[in-house]
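Note sheet for the following structure.
Removed from the display is one protein chain of the complex; every other protein chain stays in position.
As written, the chains take the letters A and B, and residue 1 is the first residue of each chain.
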Amino acid sequence: MSTVLLHLDEISRRYGAVTALHPLSLTIPTGARHAIIGPNGAGKTTLLHLIAGTLAPTEGRIVLNSRPITRLSPAARADLGVGRTFQHPAVVDQLTVADNVALAIRRRLTFAVHQRAGHRALRAARVAAALQQVGLTGEAATLAGQLPYGRRRLLEIAVVLAARPRLLLLDEPSAGLDPAEISHLTAVIRALPAEVTVVLVDHHLPLVFDLADTITVLASGQHVATGGSEQIRNDALVRDAYFADTTPATTRAPRKGARPTVLDIEQLSAGYHGAPVLDQVDLTVSAGTVHALLGLNGAGKSTLINVVAGLHPARAGTRILLDGTDLRASRTARHRVALVPQGRRLWTALTVSEHLAMAAAAGRRFGAGDGPGRDVADILDMLPVLRNKLRRYPAQMSGGEQQMLAIARALLLRPRLLLLDEPSEGLAPQIIDQLTTVITGVANDGVAVLLAEQNQRFARAVADQISVLDSGHIEFTATTAVLARPDAQARLAELLGVSTAGTVA
Amino acid sequence: MTTMTNPAPDTFTTGSAERRATADRAARRWRHARRALGAVAALAAIALPALTGPYLITLAATAIVLALLAMSTQLLAVAGLPSFGQTTYLGIGAYTAALLAAAGITNGPALLAAAAGTAALAAAVLAPFVLRTRGVTFLMVTVMIQGLAVAVAVHWTSVTGGDEGRHTPAVTLWPGDPLTSTPVIYWYTLTAFAAVGVGTAWLMRSRLVLLLRAHAGHEPRMTALGHRATLELGAGYAAAAAISGAGGALLITINTYVSPADISFGVAAAGFAAAALGTALAGFPTMTGALVAAVAIVVVRDWAGSDGTGPLLLGLLLLTVPYLRPAVLRLRARRVNRPGAAA
C-alpha cells in the first residue's frame, strides 16, 4: 500500500558559510511514522522547516504527493495537507481553547463573513471532536494563555489535527512534558488514523522507539542512517554518533587541592509563559573546575545558564552568589561573568576584530588586577583560527569559527565565571576536540566554568563534575570518576533517554 | 455599544467555584451598569439639540467623525497593527463624497456608501504593500502615508482644490430637501453613525475579527494552518478604511466643505490617540473604549480648550493616561475579584 507521500530530493540548507543541512534524500510513504533524531545542531529542525516551507532549501526539490512544492509558501503547503507543531506550543494565548481550534477549520480561501448557520454548526461539531480527541473538552472556554504548558501542547496538537492534515510534522512534542503527559501524548498520536503520515523530531528516545516505524539519524547536518527502529538501535555508526557516547575520548585528570567556590546557586526557580522550567535548583562551581549540566531538551539547562547570565528573570526566592556576594542580573559583565550563548549570538553587523575590540574594552574596564589578564593578542594565540579572519563578518565564517569567536568574546571579558550553553552544538568531531582543549586550558587558568551540554562524550572529556537535570530538578551530581561506575552509567542512560530499556513494545 | 467579545485578561484564577461565581456575579453587575450608562449616553446624544445650542451640536458632530476615525484605528489595533494613517481613508471618503456632491449626487446614504466603498478599495490596493511590515515599522509607514496623503491633497488641485479645499452642496435625504438646519444634520449624522456602529459590532463578532486577533497573537501558527496573512489582514485593513471613509462622508455632511486641514497630522494624531487611550483604559483594544476616548478628546481639545489651550490640554491628556494603565488594570482586577462583591 506504500504510495509515496513525501519525497525529498537532495535538499540542503546553508546559512552564509554554515551548512545546517547537507544534501539529503528521503522518501516517506503514506501512513508512515517517521522519526528524525540526532544531537542538537544535527539539522532536524531545519529539515522540518524545509518541509513546512518556513525555510527555503538552498538546493534540492521537495515533492508532496507527486506534486513539486519546493517553491510553495507555508500557507500553500498547509492547503495541500501539511500540518505542523512548533518547539514552543504555537497557540494564540489571547483566544479561548475552542476559538483556537476553530481557526483550523476553514474552507479554503474563504473568510466566511457570510456564514450560514449550517456552517457554524458544522464548525462547532468539528471543534468539539478535536478537543475530545486530546481530552481538552472541559477547558473549551479557557483562554489558551492560562493553560499549563503540557495542556497547551495538547491544544496545539488538537488545532493541527482539526485541520485534517495528511502530513503531520511534530517538532519536539515531548519537550517540557512530564512522564504522564508524554504517555497521554503518545496515546493521542497512536490513535491517529492510519492514512495520516507523521514526521516526528524528538529527543525522548522511548517515545521515538514507541511510535516510529522508520528512523532517520542526522548528525552535524549530515545523514547518518535511515532504517527500522531495530536496525537503528544496532547500527554501529548510529551508536557512535548518538547513543554510544558513554566512553569519553579522554578522561579528565582530576584537579588537586581545595578550590574556592565561585558560583553558588541556591533555590533557583524560573519559568516561561507561566510554566515552571526550574524548581529550586542548588548548584556550585569552584574556581578552576568545569561543571557540566546534562539533560534532555526542555530539562532546563539553557534556562539555568540564561538566569545566571542575567538574560532570563529568576523567580522570587532565588539566590545567586558570586564569590559570596549577590549577582545582579543587570551587571553580570561587571561581575566578570561571561557567556557563550546557545546559537553563538554574534553581532551580524560587526567584524571579528570589532567583536574582539568591544569585548577587550569591557575586559579592561571590569577585569582589572586579579585573574588571567587576556588581551586580543593572547586570544589570537589561543585561537589561531581567528587570526586571518579579522575582517570577516560572522556570516562569512564556518560554525566552528563562529563558536571560537563567541568563546574569544567571552574570554576577553577576563571572566571569573564562564558560562557555555551547548558549545558543541552542530560542530564536527575535530572541532569539538579543539573546544575541549580550549575549555580545559581556561579552567587550568583558574576560571570557574559552567557548561550546559547534550554531547555526553564532550561533557565528560572536559568536566570535573557533572549534574543531570531532569524536568527542572537536579537528579544527581557526581564527579567524572564516579560516573565511570556501571550503576552511575545505568542511571545516566536512563535519565538521558539513551537507553532503550524503557521502550514499550 | 460595540464591545468586542474579548475576555478580560486574567482577572481571576481558575480556583474555587464559589470564587468564580462571585466574580461572575460582579462581572454581570458591571455589564448591567455599563448597559445602563450606554443607554443614558445614547438618550443624551439624541436629545442634545433640545438641550443645547448649535455650537455644542457641531462639536458633537465633530466627535462623531473622530469616533469613526478612532474605531477604524481600533479595528487595526485588534489585528495588532498600530495605524496612524486612517485619515488617508477619511480623506478619500470625504473627497469622493465632495466630488459626487458637486456632480449632483447629494443623497446622504448614497454618499456614505460611495465614500466607504472607495476608501475600502483604495485600502485594498495599498494593503499588499503596507502589510509587508508589522509593529513599529508599520507605524512608521502609516505615519508616512498620512503625510503623503496631505501632500497629494495639497498638490492635486484639479481634484482636491488644493489648500483652498472644496465646497459642496448640502446633502439631501431621498426624497427630501437639502439638510440645512443644524439639529437635522446632527440627527442624520447620529443615525448614520449608529448604522456604522451596528455594522462594526457585527463585524467584531464575525470570523474575520477572530482571524485578525489570531494573526495579532501568533502569526506563524496562522500561516502554518494555511491562513494568508496579507489577504486576511488586508480584509481587515479594507474594513477599517470603510469605517474611516464613512466618517469622511459624514464630514462633508456636517461641514459641506473639505480641505487638507481635515486630514492633517493633528487630526490623525487625535484619531490614533483616541484608539490608544481607549486601549489603555480598558486594558485591551475595545470599540467602546475608542468611542469614549474620542468624545473625551473633543471635550478636552475643543470645548475646554476653546480659548486656544486645546493642544496643550490634549498633550497633557496624552502624557498622563498611558501612565494610569497599571492603576486602571489593578482597579478592574479588584472590582471583579473582591470577595462578596455581589452579596
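The definition used in the following text is that a residue touches a chain if its C-beta (ideal position, glycine included) is under 8 Å from a C-beta of that chain, and two chains touch if they have at least 3 such contacts.
Here is the rule we use: contacts and distances are computed from a predicted model.
A.B. asks: One chain is missing here; what is its name in UniProt, given the choices "Branched-chain amino acid ABC transporter permease", "Gluconate 2-dehydrogenase gamma chain", "ATPase" or "NAD-reducing hydrogenase small subunit"?
C.D. replies: "Branched-chain amino acid ABC transporter permease"
A.B. asks: Using the touch definition from the top, which of B:Pro49, B:Pro82 or B:Gly108 touches the missing chain?
C.D. replies: Answer from the full complex: B:Pro82 touches the omitted chain.
A.B. asks: One chain is left out of this view; which of B:Val65, B:Ala280 or B:Val295 touches it in the full complex?
C.D. replies: Considering the complete complex, B:Ala280 is the one touching the chain left out.
A.B. asks: Counting contacts across the full complex, list the positions on chain A that touch the omitted chain.
C.D. replies: Within chain A, the residues touching the omitted chain are 49, 54-55, 74, 309-311, 330, 332-334, 338-339, 341, 345, 347-350, 354, 357-359, 361-363, 365-366, 409, 413.
A.B. asks: Residue-wise, where is chain B in contact with the chain that is not depicted?
C.D. replies: Output for chain B: 77, 82, 84, 129-130, 132-137, 139-141, 143-148, 150-152, 154-157, 219-220, 223, 264-265, 269, 272-273, 275-277, 279-280, 309, 311-312, 314-319, 321-323, 325-326.
Here is the rule we go by: only the chains that are shown with their structure count from here on.
A.B. asks: Could you list, by residue number, the parts of chain B that touch chain A in their complex?
C.D. replies: 6-7, 9-10, 14, 206-208, 210-211, 213-214, 216-218, 220-228, 231-232, 235
A.B. asks: Which of the residues in chain A come into contact with chain B in the complex?
C.D. replies: It comes out as residues 52, 54, 73-76, 78-79, 83-84, 86, 90-96, 99-100, 102-104, 106, 108-109, 111-113, 115, 142-143, 145-146, 156, 159-160, 163.
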